[in-house]
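Every protein chain of the complex appears in place save one, which is left out.
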Amino acid sequence: MIELSHIRKNFGDLQVIDDISLKVKEGSVTALVGPSGGGKSTLLRCINLLEIPTSGTIRLGEAVIEFAPGKKVGWDAVQKIRRQTGMVFQNFQLFPHRTALENVMEGLVTVLKWPREKADARARELLTKVGMAHKIDAWPSTLSGGQQQRVAIARALAMSPRVLLCDEPTSALDPELATEVVEVLSKLAAEGTTMVIATHDLRLASRVADHAVFLEAGKVVEQGAADRVFGAPEHERTRRFVSSISAAVQSGYGEGI
Amino acid sequence: MIELSHIRKNFGDLQVIDDISLKVKEGSVTALVGPSGGGKSTLLRCINLLEIPTSGTIRLGEAVIEFAPGKKVGWDAVQKIRRQTGMVFQNFQLFPHRTALENVMEGLVTVLKWPREKADARARELLTKVGMAHKIDAWPSTLSGGQQQRVAIARALAMSPRVLLCDEPTSALDPELATEVVEVLSKLAAEGTTMVIATHDLRLASRVADHAVFLEAGKVVEQGAADRVFGAPEHERTRRFVSSISAAVQSGYGEGI
Amino acid sequence: ENLDKIKKAGVIRIGTEGTYAPFTFHDAANKLVGFDVEIGEAVAKKLGVKAQFVEGKWDGLIAGIDADRYDAVINQVGITDARKQKYAFSEPYIASKAVLIVRDDNTDIKGFADLKGKKAAQSLTSNYGKMAEASGAELVGTDGFDQSIQLVLTRRADATLNDSLSFLDFKKQKADAPVKIVAEQAEASYSGILLRKGDDELVAEVNKALADIKADGTYKTISDKYFGQDVSK
Amino acid sequence: MPHWLQLMMDSFPTLLWAGVKFTVPLTLLSFAFGLTLGLITAVTRLFGPTPLVLIARFYVWVIRGTPLLVQLFVIFYGLPSVGILLDAFPAALIGFTLNIGAYSSEIIRAVIASVPKGQWEAAYSIGMNWRQAMARTILPQAARVAVPPLSNTFISLVKDTSLAAAITVPELFQAAQRIVATTYEPLILYIQAAIIYLALSSVLSALQVRLEKRFSRYGGMLEANR
Partner (left out) sequence: MPHWLQLMMDSFPTLLWAGVKFTVPLTLLSFAFGLTLGLITAVTRLFGPTPLVLIARFYVWVIRGTPLLVQLFVIFYGLPSVGILLDAFPAALIGFTLNIGAYSSEIIRAVIASVPKGQWEAAYSIGMNWRQAMARTILPQAARVAVPPLSNTFISLVKDTSLAAAITVPELFQAAQRIVATTYEPLILYIQAAIIYLALSSVLSALQVRLEKRFSRYGGMLEANR
């Protein structure tokens, strides 16, 4: 479904993605984990070309684009890839001038040209799913962090993309809600949507991911089946990272459980 | 240290904080937990008067302000409270036109009138503490989510406030970093800073908090010693909320540990 | 060949300001009237065509004849050597004398010679400006006679030069304005109809028309109507 | 009745009529065309290929840099020498349109650029193309900041139309000057004209307030007195 080969991304002199190759199977869920600043967001943004990679090749379905420094990428090709992908941004990026409902309807009406009533019904359904039925007409600026995040998720889901890219989709959610949202996402995955999720919530990752990729400093340190990467990491670095949570769990409320 | 009595906050017809009374002892750490939209951020913002409560009384150190609908609050009184409090915002709110270093120096130079070199040294020290030494001269717009959050924490710490209000201070951090940041905060608490932390990371909460407050729909459902609230919650609602994580842990990567 | 064009169109286009009483201005019914306007109409009639007036500001008026926006300018254009170099003029159709205007209470200025070192408010594009300058006055630029008078009234300028006819019109409107004439120029200056160069036929026809209206009394009627006297000399 | 009041009342219909007949249509038409031109210019400068960007910059540079009066002169009196003879009204319309286009393009460019990049990304991420992103996401947000400076431009235009008098358009101010020519009361007549201009601009100011309210209703910024 998605195939990245030798993707690099530089910002000026800074190499943020360093020769990453990755395959994501249709209908699978891939978790991108790793320390802050490791390049998770950037990699996700490269997949739907919000950042144009410095070099490498991206294949998404039938669309293939090759990148090289100085080479311009055709708008059509970009658009072809973007039409197949949805994205939940780390900082939500809701449209401030549209209500929660309108945010979710926007793509349906503008891009898919659905009639308003149909779009309205679908948007309400999705907002209800993420527990936002009571805030349908609220402006984003009046929503709490978790509420904004849920609208952002609903907005991305609305387009029923073949590929859903989620950047920390539960970072602002309390554990209960996170679990619910994870459920929604799992169901989506089961229905065949391909997902790539950047997250530092290893619980979420291990719960929904088939495949896990551990990214640090723009390089893939370890990747493989999620169970294996989280359960029995091969690399020392990965082991330390994964264990940091168990440590926290053990020393913290974990005692109380 | 901080005493809220009968605080209410309405946005138009919507009552977001509903008669909350709360005492926070000097040097203690209070965790505000609860579902998304429960009013955690709003309550924090009421404490340093970024939102003016609709009614109630706030005491912070020697400053006491009483609120009533239609009653104007003096700027001096507000400023007196704000000078004693620092805040880490849920969405960071870095100054986009200042580099990471300048963001941290800003308060020292402008408010405390420190000489530039002294402020510079202090800012570097803090940024190093939160693992941001390598991004000292970066603009906020080029920082990853977690990096922004760490700068925001450093900015708040720089002012050495008597009271530190943290709104989801680890939401964008990976578990390793979260642990480190929690350590920094714990040390601060040990040194006598009073802290109120809104968080959905119950591990963090149980790790650093003396006192826990469970907020839902603007009301306090349960409060008490953190150990007790997380370990043996009295209320059915709290129990369910706390158990949602243990559930996640058990079904998720917890198995692998 | 311009003459042919005019004849063929049946219209002569005349540029004028429309804001210079009593020569070219709008009456209470907002109709364009005035001495120059009626002269233009009378001349056109003699040419066997209709007069069509185009109103614009002074600087534009001159540019407009270059750009062929009209065939003639009738707007109290003084006949000077400088202008003759670029444009053709008809025979003069009016003679006027420059007068020196000061405030009632001004006793310093008694004649043109006293202008030396004094401030004269003048429309810069007019002949009078040059006359004042020649007398040694320092010029204060204005957009027209009405402003020049204002400057004199507010003592920002000591004097203004203009033609006697305009001043009379002004006094008619504002009898109690505290200004007076202290001197009159000895020799009259003449204004003519401004035409493009290189069209001698048209100049000749216009001159003939001017002569005709003087001969048949039309000119006198117009002159009496606006000034109560014959202003051709 | 005092003299000045009489004069004002007498001249009022004449001035108003000149305003309605020339000033208002000239203002409205050149603003509509100019705003379109400004949007095109702004978008070209932000997104166009380099040659077009240079042309757009040149256009803005020349038009902003030279007096409107001179531009009108060139269009009306200068173009005939290259065989283009325009009537006064169309000449004025072209001049004002070019002007509004240049000034408004700077404003539009600034406000488009002020919308955070993330909003483009959000629009693209739900599959919008550039045009849709611009129309539905960027411009509505940019409009909020654009309204006051654009209405500055619009309201200036109302009064700048008086320059059309220089190229023989008998608009409001010219009408006032005509009356001054026979009454020698510039102050009274000009104030009279100013009152009518003020009435026209007040309509625009009221529109501005409405638009500002409309574009700001989604909050997220300072609640402030206006």
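Letters A, B, C and D name the chains as they come in the text, with residue numbers starting at 1 for each one.
FYI, a contact is a pair of C-beta atoms (placed from the backbone, for glycine too) under 8 Å apart; a residue touches a chain by one contact, two chains touch by 3 or more.
For clarity, every value in this text was computed on a predicted model and none was experimentally measured.
Participant: By the document's own contact criterion, which visible chains does the hidden chain reach in the full complex?
Facilitator: Within the full complex, the chain not displayed touches B, C, D.
Participant: Given that one chain is not shown, which residue among B:10, B:142, B:186 or B:243 touches it?
Facilitator: Considering all chains, including the one not shown, the answer is B:142.
Participant: Consider the whole complex, including the chain that is not shown, and state which of C:10, C:48 or C:141 touches that chain.
Facilitator: C:141
Participant: Per the definition of touch given earlier, which of C:86, C:116 or C:172 contacts the omitted chain?
Facilitator: Of the candidates C:86, C:116 or C:172, C:86 is in touch with the missing chain.
Participant: In the complete complex, which positions of subunit C touch the hidden chain?
Facilitator: 59-60, 62-63, 66, 82-83, 86-87, 121, 124-126, 129-130, 139-143, 147, 150-151, 154-156
Participant: Please identify, in ascending order, the residues of subunit D that touch the omitted chain?
Facilitator: Residue positions of subunit D that touch the missing chain: 45-48, 50, 53, 57, 61-62, 64-71, 73-74, 77-78, 103, 106-107, 109-117, 120, 144-149, 151-153, 155-156, 159, 162, 173, 186-187, 190-191, 193-195, 197-198, 200-202, 205, 216, 220-222, 224-226.
Participant: Take the complete complex as the reference. Which residues in subunit B touch the chain that isn't displayed?
Facilitator: 45, 48, 50, 75, 79, 82-83, 85-87, 89, 91, 93-98, 106-107, 110-112, 139-142, 155-156, 158-159
Operating definition for what follows: only the chains that are shown with their structure count from here on.
Participant: Give me the chains shared as neighbours by subunit B and subunit D.
Facilitator: Correct list: A.
Participant: Can you give the whole-Å distance between the Cα centres of subunit B and subunit C?
Facilitator: About 83 Å separates the centre of subunit B from that of subunit C.
Participant: Just curious, how far off is subunit C from subunit A if you go by their C-alpha centres, in Å?
Facilitator: 82
Participant: Quick one: which residues in subunit A touch 2 or more of the other chains?
Facilitator: Subunit A, residues with two or more chain partners: 91, 142.
Participant: Could you tell me which residues belong to subunit C and also touch two or more other chains?
Facilitator: Correct list: empty.
Participant: Answer with line, ring, star, complete or other to describe the graph linking chains that touch.
Facilitator: Graph shape, chains as nodes and touching pairs as edges: a line.
Participant: What pairs of chains are touching here?
Facilitator: A-B, A-D, C-D
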